[in-house]
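Of the protein chains in this complex, all but one are displayed in their positions.
This part shows chain A:
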């Protein structure tokens, strides 16, 4: 059944991506901008601008540009970036893993801290612990990430020198042999634990800043889910049977309370992937957020459409994963 669900979703993914590409392409081109002029700069001669226009096929009719783009896409050729002057696929291979790694650690932080905090807040409702949990939730949602990033950078880097200012690794340190593009994973695969720790140290501040809002949401969702479940009859029955409190909470309550949180976690991961721009700028993190920001500024169509497709595909796949986890968590849910 699950296999059936996965195959069907992947089939529909093709149409989702096709629709996304069409909408993004049309929207990008209805704006009356000349990317060739933007790339060439204000000082360039009309001839130089025209040269760039021809080189990137911007002088072609719109439909032909779209068909060309689509035919390239079939061969995983995303075209050439107007900003970086390289194939977009090369740029994605370079910058996407940086953002995925950042988002993964941010999500890991949100889940590892958020779920226990939500559980404790619910179990010890109205206690001091609950107060702490709710305060963290409110702060996490209300503190602007750019402000937090600058403050942390000021104290932890500039004043105390505990953590680096940003970047994935210090200048001069060789990157691990590329397997996944995630430096921490690749360092471990290469058996270089020192490099793993170094990469992890560089991840701490940006992933904390990026993950704080997700942490707040996860904590809230788990807390409210737990409060609802803890009031159910079957929990009372379990307690009446004399089960240990931790067994009641972890095995019976948490499993059911997690269902709505899993949905939120899935959506949050997509948001983290697409919303890391400010964090990437402040921490000089060479990720897809900064790349997209520059691409939008320069009307770099190929890059904008490609990133949209990748983020869109990531959303669909994460949602698929959520659905699979749903089925595994709750056997009552039937795949239809």
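Everything that follows uses one rule, which is that a residue touches a chain if its C-beta (ideal position, glycine included) is under 8 Å from a C-beta of that chain, and two chains touch if they have at least 3 such contacts; residues count from 1.
Assume contacts and distances are computed from a predicted model.
For the chain that does not appear here, its UniProt entry gives the protein name "ABC transporter substrate-binding protein", which is one of "Circularly permuted type 2 ATP-grasp protein", "ABC transporter substrate-binding protein", "Na(+)-translocating NADH-quinone reductase subunit D" or "Glycine cleavage system H protein". Checked against the full complex, the one of A:21, A:65, A:121 or A:153 touching the unshown chain is A:153. Considering the full assembly, A:165 is the residue among A:59, A:165 or A:330 that touches the omitted chain.
The set of chain A residues touching the chain not shown comprises 32-34, 37-38, 40-49, 51-52, 83-86, 95, 150, 153-154, 157-158, 161, 165-168, 171-172, 281-284, 286, 290-291, 294, 297-299.
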